[in-house]
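Okay, structure first, notes after.
Only one protein chain is missing from this complex, and each of the others stays in its spot.
Order as written gives the chain letters A, B and C; numbering starts at 1 within each chain.
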């Protein structure tokens, strides 16, 4: 048995583990929103005002929630192309999950600085996370597609080509959003967000066998 | 293949992911209860008194636990009407899960202010969360029921009508509980709570094919 | 269809959801152990001493970990007697899960006071949690056993009798451990711990059809 031989013939176990990590990471996002500490003399009005002032936290929460949801959908669509699991794929998939798990941290940084000082730095860091995540998705692709080593036999080559093109555009555009964020926080965040919409659409059209 | 075609023929994967998010959100509730910091000179009596003084945290924990449990039951009953998954449904379901994930935050706010200053504001915010959640449930319904686009063929129309009526009453009554809370915290919370009992009963009677 | 009719014919879904809650609650226990804040001038010796001084946290962590593990085993053994799910059972099971979810809090209280002031109060609170949990297990039993309403047909009556006796002894002995803890912390904790060993043995012998 060579190191090339697959560990398992189907991807069910990796899928279940990955789904678990996605579900937990998406739920941990809420922990970044902290209850406002009003001390003594908290009136209803002051409380509601303090809750309203947390809008950057809510926005960061909603954005990251839907990013992780889209990453989950893409991950699942990707796994439908895969017929078996080996160690290179397992660790590349681990790198993707590492980035998913990391998302709550840049989300908390974003929440702390959006609409305040340091917003450009926070958005750049936030976009850089997805730059790294898109690299990880590309590494995962490289453990599956070349010579169709782990690709299901019923997936046509043109589907692989389209998925490959969609994945390769990721690092480029996320890299651009980092640069843009350093110039204008909202512009960088908008590019990041619009990318997710685009990404959904691209993958939807490209990864269906 | 048009954008209308379903992604998957059964809902198993979405169900498993959603169940994971429900299970995690319900368990994260406990993190809002903080160990009382008594400093030096903590006697057994002082500790037990401090633990007793946390009753708003316990109450908020228990209420939110059973709300999420009921939301989970309803979600599952709903999914039993669905025959396939497409993108609009996936994102509407994501909006429902977003609100489920959000629950620990208003629960912590409620725990911090119930029986103290700012109680009306805290209860109003708590009820407003379920107002938003009931809107999300209605959006999810709208991605499934119209023209029976994703409804199982063995579900009779009258079941859909009853579920639709039950769901539509949600935003109305939760909106009312927000208003009521701003006038009297306990009255608002009582309406919210009684709604859950009603909701269980309504759905139990209405969603059984 | 009456309110007595079961919701589902098998318990698979409730089992998966419950297992999720058990797995999450058992893992959240680690969050009660806080990194010692040594400030400036932290030498290796001071750090290791500070880590050693956290022994009450480690002890509380290990105890609660194995309690939740045993509760999970018992829960699963119990579900093997059940043939169907209805609302009363669902909510009684919810009460059991509520107590499981609650465990990290008394664990943190125990960790903060064991071997220090307030130890008796902390252990009494810890034991009281399992008193409440054992009540919840008895309520769950009452939604399943009477008239064998949700019991599998292949489970003999004598098995039910033995499980019933084992469950009924729970509140009695946990109640005793609360009283004992108020007199001597370590004695109360020892009774609580030995109960788990006994409990495992009792259930192992009694719940096997």
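Quick note on the criterion: contacts are C-beta pairs under 8 Å (C-beta built on N, C-alpha and C of every residue); 3 or more make two chains touch, one makes a residue touch a chain.
All values derive from a computational prediction rather than experimental measurement.
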| item | value |
| --- | --- |
| Omitted chain - touching chains that are shown | A, C |
| Option touching the unshown chain, where C:20, C:94, C:118 or C:170 are the choices | C:20 |
| Touching the absent chain when the full complex is considered, from A:17, A:58 or A:186 | A:17 |
| Hidden partner interface residues of chain C, rising order | 16, 19-20, 22-24, 26-31, 33, 35, 38, 40-48, 51, 61-62, 65-66, 69, 72-73, 76, 200, 204, 208 |
| Touch residues of chain A, complete complex, unshown partner | 1, 3, 13, 16-17, 20-21, 24-25, 28, 31-32, 87, 90-91, 94, 97-98, 101-102, 104-105, 108-109, 112-113, 116-122, 124-125, 182 |
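By our rule, only the chains that are shown with their structure count from here on.
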| item | value |
| --- | --- |
| Between chain B and chain A, distance of the C-alpha-averaged centres to the nearest whole Å | 25 |
| In chain A, residues with contacts to at least two other chains | 24 |
